[in-house]
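What you see is the complex with one protein chain gone and the rest in place.
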Amino acid sequence: MQVSSTTEPARKAFFLLDLTDRIAKAMRIGSGVLLVFIMTVTLVDVIARTIFAATNGGIDVTFTGAVELVSYGMMAMVLLAFPYGVDKGQVIVDLFTDNLRRRTKMILEAVYMFGFAALSSGMTVRFFEVAGRMRRSGESSQDLLIPLHIVYSLASCALAFLALRCTLLAIDYLVSGAKRP
Amino acid sequence: ADYTLRFSHQWPPVAGMQKDLFQVWADTIAKESDGRIEVEMYPSATLAAPPAQYEAVEDGIADVAAAIQGYTANRFPLTQVVELPGLIKNAAHGSCIIQSLYDEGLISGEYKGTRPLFLFTHGQGLLHTGDKLIATPDDLTGLRIRRPTSVVANILEAAGAQPLGMPAPESYQAMQLEVIDGVALPWEGALAFRLNELAKAHTSVGDLYTLSFLVTMNEDSFEDLPEDLQDVITKNSGMAWSEKAGNLFDALDAKGLKQAQDAGHTFLTVEGGVDNPAWKPVLDKATETYLADLESRGLPARKVYARAKELAATCK
């Protein structure tokens, strides 16, 4: 069992993959900002409520929708970090296969990365479909009345990038026979 | 069984709604189909989250589900007109109104994509608070009240409260931790979600609000059945079952009220209900705002509301 992360030597640049690397890193910065955002929203909500109660309603800086901001913020945070983490943040059991040849291991890795690509492609399409359904029905979130089709469309874009990155990584594993650092 | 229908809902397996309504429906279907249809129950939202029950049927994850329309905001705006103040006398009455609106085609356009079996409402919603009775809207000022849907939120907000959205099962803990000062629930909810343990003061403002529900079926699951079995389903839909649901809610309301009475709680029934001079202006304004908002989006809200009022007079 190991959390896959390797430090094998970098190989010849694979232009498109390099590009997605950079985009994935940039997305992860956004993810970090959202992490702090989630924490702050909750804190501000709690403080506003406390002030409101302490002043018997005299100072009202309360707002609605903290729960929603946290929920959708969390989804955005995770979707933005998935492309960077898909090859690094996986838990695998290496109990029985530790002695396989490296080439065999890399082929397995590539197969599973294609699996992730297929999975995230399916998710992309499905989120896109639901976005369409939401646009037609006009459904919105409960508190902030955010049109849900926008949420789904954005999620679909993030997932599409994840699918692209997984495909490129899988091809890279097959071609180069090693993981990038 | 030749056919299996997965029936999903959010109530716990021990709740009255499961035991005395959904299971009864399932048993009836099994019996009338001579055992050719089996209905598998998925209680406690094990197959779909509470707000996702309707979608689960639309997608075919469940074949049948009991859904709460208001848990998905702006998806069933015309249906939620029945949630507005002052329409219903009790659950049976509300169920008759909403089922009739559906049968007359006034709100059925909101249910394309699934095959609704029957619609119903719960009884009059009350305010359950720690120990402070709510005589006038002024008493609500600054109180954090759990509410079920955004329509109800508008009503409470108009009255001066700070509505907080959360699923009914979460309200017990929120109330216990004093994160909320009270909850908006019918007596059935106070019973099922144990709020009578924490809320000792109960204020009834007549029909302050209600909540709409439906049991609906996946189109394909229905089409896949042979005609005689489709008839069994059709026969067990519509007004007859809407009435059963309403009556059960009313019976559970009586049980919840009795529980609070036996515990020696305090009660306030606002004289005249929603027509009380202290309440009427705020509630009328909330209603007007909601209808105007829908109209501005091109929805015939006023027409539906007018018909609902007529039905309120003719329904028992």
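Order as written gives the chain letters A and B; numbering starts at 1 within each chain.
Basically, a contact is a pair of C-beta atoms (placed from the backbone, for glycine too) under 8 Å apart; a residue touches a chain by one contact, two chains touch by 3 or more.
Rule of thumb we're sticking to: contacts and distances are computed from a predicted model.
Chain not shown in the complex: UniProt lists it as "TRAP transporter large permease protein", one of "TRAP transporter large permease protein", "Cell division topological specificity factor", "ABC-2 type transport system ATP-binding protein" or "3-oxoacyl-[acyl-carrier-protein] reductase".
In terms of the touch definition stated at the top, the absent chain reaches A, B within the entire complex.
The chain not shown here is touched by just one of A:S71, A:S153 or A:S176, and that residue is A:S71.
Contact with the chain that does not appear here is found for just one residue of B:L47, B:L84, B:I233 or B:V270, B:L47.
Of the listed residues B:G60, B:P226 or B:G272, the one in contact with the hidden chain in the full complex is B:G60. For chain A, the residues in touch with the chain missing from this view are 1-5, 28, 31-32, 35-36, 38-40, 42-43, 45-46, 49-50, 67, 70-72, 74-75, 77-79, 81-82, 84-86, 88-97, 105, 108-109, 112, 115-116, 119, 122-123, 125-127, 129-130, 155, 159.
Chain B residues in contact with the hidden partner, per the touch definition given at the top, are 6, 12-15, 40, 42-44, 46-49, 52, 55-56, 59-61, 169-170, 172-174, 176-179, 192-194, 197, 220.
The definition used in the following text is that only the chains that are shown with their structure count from here on.
Chain centres here are Cα means. That of chain A falls 36 Å from that of chain B.
Those residues of chain B whose C-beta lies close enough to touch chain A in the complex are 71-75, 77, 141-142, 144, 149-150, 153, 162-163, 165-166, 297. Partner chain B is touched in their complex by these residues of chain A: 49, 52-53, 56-57, 62, 64, 67, 137-143, 145.
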